[in-house]
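Only one protein chain is missing from this complex, and each of the others stays in its spot.
Labels A, B, C, D and E are assigned to the chains in the order they are written; within every chain, residues are numbered from 1.
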């Protein structure tokens, strides 16, 4: 199986050489966990170190704010854009479609228009720069539209299928909505070929960050939760450290 | 990235110099946690110490009661109003719109009228005093209107977009509805650039207050839960103290 | 800020001199926690010791049973009624309105009729005795009518606004529905100026009662959970005692 | 306040002399906790020892089975019936009403017909034997009909009002649906004048039964959870024993 | 009260002589807990040792598979069938009724047809072999049809009434859906005369099986959770062993 280095050394070690190429990998985390930072770091590394043009598709965040925030890690996204090594696409207008849309003679509902439009936007932009790496951040905007589970699964599978057919290596971010290891697992986690979880929780006496490879098909990998930090260089992962586990601190009054 | 000092020393230290300017930051806490106090302190400091006119938009609380309560911290809001350094706007009439409203030839539903009206009210008042800081307290009144998740996300994103376009630094308060660290995360937390949580919980043997920067894009920050107090001066934060963690006290009868 | 003594010494100490006058304060507790006893004690003290006529509005409880039960604390409510120092109003007929009601040319729905009627009943009776203190027991009957969150918040805010406009100091009781500190917080707790919680829970090895001031705007107050008892004199609070925390007793078989 | 002895010595001690007369008291417990046994014991004692004719209204259980089961405690219900000291009424046919029913010119819905019928059945039978004690077992059949909270509260309050107007001392049983102290509290618990809970749970290393007086208006009472047993004589309560608290047994592997 | 031996020695000991005759007893457990084994053992014992013909009504499981599986315990069900001592009825076709069915002039809805049909099937087969013991496995197929709580309770009560009227001793199995002692109690548990729970859970350091008599009207019984095993002879219960309690194993890092 071919591999694609993320550029985050500790993570590439946990993966024994990088992500499986040409797959859809989910990056799942809460607010402030570093999903966007990790994804951008992955694209930046591809564009700057591997000669792999990269595409960043933003569904929620404002693109100018994104460039400003990532600059603090020393990543000059605007410069890469000018050089054609990176494309940043604002897909949020899709958010504003209300009601049905007519395409030719066909009336398409808002939801399916979003999906079709998004796939078109991605294909077009990926082709333009001959992208090898793609980030979709986040997919939540897409999945929340479907209240029917069956429709949602189908939409997710179709979407991942379209991405995979581009031959690119894809990171798709999604929101981890409960701050606990004992959680409900989301549909997307069953439908991708890999899942990376970014946990932020209490261990011993303080809040720590832990990265976990919950699933990575076709690749032998470390499945413990390892510590990671957000530093001036982006995400740093420490796979040689002891595994992290969530600890509930309790004061116990012993009756002996 | 530019920074805006909150005037709460401990918090500015945790932020390494203040909030990121021209962003929307969420302040999330339960009843009695100090959301309104923190927000008012931020505006008061801006108006009095930084020469930055400030706008306070109240959606639920009665304005006269607010001025009376904040006076106990030595903040004379009425005086700042007269000097044009502070504007306090009562946006609660938006609450009473029932049914649809006609604007020109267009019929707008109650919900969207609330959103449009609120944005208009904010823009107009911000312009009048040339505001540099804005507080919206709370945003809950707005978000609860949307039962459809997709509509709610869109409304929140549009609202934050409108605020950010004003160039002001904005604190938006919201209600933390469960008294536990293991909670459901709200949409707004994923959609702003920063989130400050005000926890009130049991640690060891008493109730304590802990402030946590869950997320702050573009800024290196302390992500532990640090103690804070509500004193005669408003909110005081103690970042050099040991991090707080929720402790469940248990009496254990040991069977040895 | 003006203060109004409750007459419960320990509680007045926790409040540093009494409740903030002319505000709506929520008293929240489970069955048997003492909500009605505390509220009646507050009114009785006002009527007998402070020369402040008081109004008790009952939405659920039978008035004769109430007088009988409060007599066990030595409070002769019937006598105070005769002297015009106390009015006890049975607002429960509002419960029986079914369907819409016509007022003049206007058709008003059952829910809004309840709200309007209740406010009218309160105003009229408060005026008659020139009330300075009011108790609404409980507000639940009102809030449960609104399944839509937005409508409920609006109804609650309107109701509290009407009460506050009377200039009286108001205690409003509500039901705490889960016997745990880790609970869902109710809308009303965010919308009043103060919240007092009456907990009944396990601490160490027995059931204890703890009173907590969760929120009290404009007043510096003790925010720990302090023990209280229901004695022959009504509610007694012990603020100098160690704070209470919920303890889960666990028998642990140690494997050393 | 007048009191009515239950005949269960330990419980009468916890109540300092018995239940408050002419009130509605809720008896709340899980399957097998002894609700029916306690209620029957209360009626039997009244009929045999206090010369107080008693009425047992059964909504779910088959009457013949009930008599057979209670015989094992030495209570000969059939004999008391013959002597006119006890009436046992099978109110379950009310269960089978489907759709609306016409009474005179009035069409009454199934639910309200149940309520009206039940009250009529109770009144008629109570009058016949001049009952002083009544048991309704269980009220669940009535409350489950109302999905709307407001309607349910109103129905419960109306029902308790009708019972109280008979001047009898009433025990109403209801189902405790979760086997945990941390539970959702039911509407009925807020709407009666007293609540007795029958817990069955793990304490230390075995399952125990604990009786708790959660609420008892107008009466000073023991509010701890005290052990009780179901013996050959019915329910026996042990108020002088240490309070019971729920214990979760945990095996802890200590890392020292 | 008459008793019926189950043939499972340990359980008959816990019951002090067997189940109460002519009653409906619920057997409640998760997948793999042994509900079907226990029920079959009960019937087999009745047919072979007590000269009591038995009826097994299967709603979900394939009958041939059942016979094959029970053979591993040495129970030759096919032989007993031939001898007319046991009847095994496949009631699953009831599952396939879709929509309404016409019986004579009457249109009956699918749900009620299921109930009526099932009762008819049971009566007819019980009569044929003069059954003294009946097993319904499981009742879930019946109860899940009713989303309205009131309808479900009524259906369950009617069903149990019909069974009881046959004079047989009946075991009815149902599914325990959460693997925890802290669970929601099901309607059926309140509506039968006895409930036996089959728990499978973690105690100390391994998974154990525990049988508990939650309720058994008219019979003095052991109410602790006792260990049981599934052996080559079927279910074996060990009432003399220490009670089992659910243990959560926790590794604790002590801070001394």
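Worth a mention:
One rule holds in what follows: a contact is a pair of C-beta atoms (placed from the backbone, for glycine too) under 8 Å apart; a residue touches a chain by one contact, two chains touch by 3 or more.
Remember, predicted model here, so these are calculated numbers, not experimental data.
Touch with the chain omitted from the figure is made, among E:158, E:175, E:220 or E:236, by E:175.
The chain not displayed touches subunit A at residues 1, 23, 149-150, 153-154, 157, 161, 164, 181-185, 189-191, 193, 195, 204-205, 212-220, 223-225, 242-243, 245-254, 256. Counting the whole complex, the residues of subunit E in touch with the unshown chain are 30-32, 36, 60, 62, 65, 68-69, 71-72, 92, 95-96, 138, 140-141, 144-145, 175-180, 200, 202, 205-207, 230, 232, 248-256.
Note that in this section only the chains that are shown with their structure count from here on.
Of all residue numbers seen at the subunit D-subunit E contact, under half occur in both copies; the interface is built from largely non-matching residues.
If each chain is reduced to the centroid of its CA atoms, subunit A and subunit E end up 49 Å from each other. Distance between subunit A and subunit B, defined via averaged C-alpha coordinates, is recorded as 28 Å.
Along subunit E, residues 204, 247, 252-253 each make contact with two or more other chains.
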